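In this view, the complex is presented without one of its protein chains, the others remaining in place.
For subunit A:
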Amino acid sequence: MAPPSAQISGSNKKAQLGRFAGYVFASVGAVIGALLLIISLWRPDAFYGLRSMATDAASPVGEAGAVTRTGSRSFFEAIAGYYDAGNKNAELERENEIARVRLAEMRALEQENARLKAVLNLRDSEQPPVAIGRLIGSSSASTRRFGYLSAGRNDGVAVGMPVTSPMGLVGRILETGRTTSRVLLLTDPESIVPVRRAVDDVVAFAEGRADGSLRIRLINLGINPLEEGDIFVTSGAGGLFRPGVAVAMVTQITNDGAIGQLLSNPAATDFVVVEPIFEPEAIEAADTPLQIEQPVDGGTPTADSESD
C-alpha cells in the first residue's frame, strides 16, 4: 500500500512548510514530555492532584466494571450450580486457604497478646475501619503496581492508610481523590513492609518485586532460619500497619531471606477495607526533622549534623 499522495510534499512550498511545522510540533511535544518526565521522576508527588482528578472523573467506568464483575459472577455461579462438584471443591479449597491464613494470624495474635500483656500501658490496637471500597482497576500495563480504589477523601481516606482484605494486607493509600484513591500494592518495587514470622520473632522486610511475589529480606543476617511455607505477618514496626496482618507465604529460600507469595491476591478480592494508620504519632515524629545543633561559628560542621 502506498501512502496517500497528500503525504508527499514534492515541490509544493505550502506542503513542505506543513510537514516541517508538523515535525516542529511533534518535537516540541517530545521535549515537553521529557521535561514533565524529569519533574515527575524527581518529585513523584508533583502531579498527584491532576491524576486523582482524572481518576475521579473516569471512575464510574471502573465502578460499573467492578459491579459487573461481581454481578456476573453470581450469575455464573447460578449456572455453575449444575456443575457443582468441581466448583464446590474449589470453593472449599479457597475457604481452607483462608482458614489457614486465619490460623496463622491467630497464632501471631496470641503471641502479640502475650507480649502486650508483658508490657503494660499499651493501647488497644483494634480500631474500626475508615472505609470499605472496591478495587476498580490496576495499572495492569505498567511496571508500577498501583490499584484504584472506589473510596476517597469524602469517605475519610487519607494518604498512608493501610488497605486490607480478608486474606491479608493489600497495600497502602498513595494518593487520594475526592471519590477514588490510588493504592500502592504490596508488589510494587517501591513498597516495603516490615514483617515478622507468624510463629516467632524473625523480623524482615517484605519488598515488592513487580512480578507478583515479594522478596523477604531478613534484618538479622546469619543462618537463614526460614522454611518453605512460613507465613509472614506485619510486625507493626514503623507505625503504619497494625501488627498481625498476614502478608506473604515463603515459597523459595534465597541467601539473604526468601521469595514469598502474596497471600491476599488483590485480583481475588471484591471488597477491601481501609484501616486507620496504626500509630499516627510515630509517623508524625518520623516526618518532623530532627533538631540538630548548628555550629555557632561558621566553622566545620560537627559529625552530628553531617550524619543526618
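Here is the rule we go by: contacts are C-beta pairs under 8 Å (C-beta built on N, C-alpha and C of every residue); 3 or more make two chains touch, one makes a residue touch a chain; residues count from 1.
As a convention for this text, contacts and distances are computed from a predicted model.
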*Using the UniProt record as the reference, specify the protein name of the hidden chain from among "RNA polymerase sigma factor", "histidine kinase", "Rod shape-determining protein MreD" or "Sugar ABC transporter ATP-binding protein".*
"Rod shape-determining protein MreD"
*Which is it among A:Leu17, A:Ala30 or A:Ile219 that touches the chain not included here?*
A:Ala30
*asked:* Which candidate, A:Val101, A:Leu135 or A:Val273, sits in contact with the chain we can't see?
replied: A:Leu135
*asked:* Residue by residue, what part of subunit A touches the chain that was omitted?
replied: 1-4, 6-7, 22-23, 25-30, 32-41, 44, 46-47, 50-51, 54-55, 58-59, 61-62, 65-66, 68-69, 135-148, 185, 187-190, 209-212, 262, 265-267, 269
